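One protein chain omitted, others in place.
We just call them A and B in the order they show up, numbering each chain from 1.
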Amino acid sequence: MRLKHILTTQQFSDKKTLEELFKLANKFEIWDKKRKIPQFLKGMISASVFYEPSTRTRFSFESAMLKLGGEVLTTENAGHFSSAIKGESLEDSIRIIGGYCDAIVIRHYEVGAAERAAKVSLVPIINAGDGAGEHPTQALLDIYTIWKEVGRIDGLKIAMLGDLLHGRTIHSLIHLLPLFKNIEIFLVSPKELKIPQEYKSFLRERNSRNAAAFLEFPSLAPNKSKLSPAGSLGNIKFTETEDINRVLPQIDVLYTTRIQKERFKSLKTYERVKNSFVIDEKSLKLLPKKSIIMHPLPRVSEINPIVDNDQRAAYFRQAKNGLYIRMALLKMLLA
Amino acid sequence: MRLKHILTTQQFSDKKTLEELFKLANKFEIWDKKRKIPQFLKGMISASVFYEPSTRTRFSFESAMLKLGGEVLTTENAGHFSSAIKGESLEDSIRIIGGYCDAIVIRHYEVGAAERAAKVSLVPIINAGDGAGEHPTQALLDIYTIWKEVGRIDGLKIAMLGDLLHGRTIHSLIHLLPLFKNIEIFLVSPKELKIPQEYKSFLRERNSRNAAAFLEFPSLAPNKSKLSPAGSLGNIKFTETEDINRVLPQIDVLYTTRIQKERFKSLKTYERVKNSFVIDEKSLKLLPKKSIIMHPLPRVSEINPIVDNDQRAAYFRQAKNGLYIRMALLKMLLA
Partner (left out) sequence: MRLKHILTTQQFSDKKTLEELFKLANKFEIWDKKRKIPQFLKGMISASVFYEPSTRTRFSFESAMLKLGGEVLTTENAGHFSSAIKGESLEDSIRIIGGYCDAIVIRHYEVGAAERAAKVSLVPIINAGDGAGEHPTQALLDIYTIWKEVGRIDGLKIAMLGDLLHGRTIHSLIHLLPLFKNIEIFLVSPKELKIPQEYKSFLRERNSRNAAAFLEFPSLAPNKSKLSPAGSLGNIKFTETEDINRVLPQIDVLYTTRIQKERFKSLKTYERVKNSFVIDEKSLKLLPKKSIIMHPLPRVSEINPIVDNDQRAAYFRQAKNGLYIRMALLKMLLA
């Protein structure tokens, strides 16, 4: 598959593209460990244009570019530093910066910024997160981590835990999972942070759709619904609950997210909720031996550090997988 | 010509040096398009030492360095971040940083900072703008853009539009134009933003000077006047006006600049002025077919985005030319 930009998880709503990507990411991991990475991007330059800070995501993309033989231009705070403060439009900035590089990795606080950038850009745009919008490379590294750690995605039981109302990574993952067969999802959250209705409708609709749609490729027209139909192979079930302990023994994957204080009106509610959704030694006892624990990071108190030493704690490996997914994406875009 | 530092447009007050530079910049553009740039600066390092932010200028220099095979050190906010806040002098900072690199690209808020840096530096200094002072590489990319887009500079009719009082790029361009034959300049601005008297005196003086001065090279003594005599080939005319529409049909080049709100005492005056100096579809109808529209960017509302799609809109190509001019300068300084 030939990619022009990477803007939304929907571009990967096709099992074949995903598998191609996973295999390439896996190759890069092997090459990296042997310290023999083909220098596919020799002589190329990516520009990290971050309108809001995200050191980890930036480093991950830049490391990917450098390991492929490329070079990077970088700004940590494009909003303050660039001519944005003089009133220049995002579009103008992107057109100019595109003259100095071969790809732009953009992080922005506004939904849709990456798509606006792509419309005028001379070079490929990679969306490294646009506000409450998309963060497609995170979604891809998440699903890649499941594939790599568990060995398959079809048939898995996956719990999503924490702030399902705002959690962007959760929303993206829900978009990708219907591509696989017989998935069962447990949505575990305090009632204040339940998943929005639209995602439940999406899952129900997916479940009833015909497998024939599998290879359909989503249109990228500007007015498309965020949850427009994508390919689906089979049935997908979901349950909502507040009781994590009842869920833990049944699952293959636990995807935990951060519960942010600022989401709560009452501090009391926050304290109650915060403590009842912590993964600790007791949770480890309930979790099956072959399951994995994921987290998009940063974590604060939702996973006790004691869990880190358990082999099932996959979150640091998950972060590292971001490097290989990004190498694969950069290669697919530029080489 | 052997350059030691790049501090002021005056160092290029010699047609031969300019032409050498233009031809080299042009070569780099061709090599870049073929993706076969000779790695002249392999093993060399430039340091971007920016005391005030300018992401675009910084990226342009860094991209130039990287494309030539070099590497970069970079700081976006040297004023806040370096030992400047501990009271270290600019001179000390430059002496130390010069030990870690092969060239320093400096941006500073104080007039004369680049020259002060050059006096103590162990490595070439490139002035990337020093306050209201000089921004020589911008002036060079501007004149290069005219040369490249129109095919010549001699005999051109050039309108300068907008804030001619503060516009540093306009002032630099006026300094370079007398090197060419039979130039006619239209200075179009609201009366609040007319060009300073000294530039008119300079143009009048140029006009009366003898062509014999052509190869004279300006001294770079510290106390020299900003407008000291430079070489001139022939007569140069200028007219001041507020009426852009009368000027548009006669010109080869329209150089537009940003009108900044903060320059006006009265908001009313600003609003009137802002609207009467906008380039839009109507302006395109008045402009000759073979003319070009330039702008140093960022632009805000002074050029309507609808103009962008017209072939005469040269401002994004102009920004890109900055890359090739900077590659040529880095090569001339370091290789």
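Just so it is clear, contacts are C-beta pairs under 8 Å (C-beta built on N, C-alpha and C of every residue); 3 or more make two chains touch, one makes a residue touch a chain.
Treat the numbers as computed from the prediction; the structure is a model and nothing was measured.
> Of the listed residues A:N77, A:N207, A:T269 or A:N304, which contacts the missing chain in the full complex?
Of the candidates A:N77, A:N207, A:T269 or A:N304, A:N77 is in touch with the missing chain.
> Determine which one of B:I37, B:C101, B:I158 or B:L287 touches the chain that has been left out.
The one listed residue touching the chain not shown is B:C101.
> Could you tell which one of A:K67, A:R168 or A:R206 touches the chain left off the display?
Of the listed residues, the one touching the omitted chain is A:K67.
> In terms of residues, what is the contact footprint of the unshown chain on chain A?
35, 37, 53-56, 58-60, 62-63, 66-67, 74, 76-77, 258, 297-300, 305, 316, 319-320, 323
> Could you list which residues of chain B touch the chain missing from the display?
43, 45, 47, 71, 73-78, 80-83, 86-89, 91-93, 95-97, 99-101
Basically, only the chains that are shown with their structure count from here on.
> Quick one: report the Å distance separating chain A from chain B, using the average Cα coordinate of each chain.
Roughly 43 Å, centre to centre.
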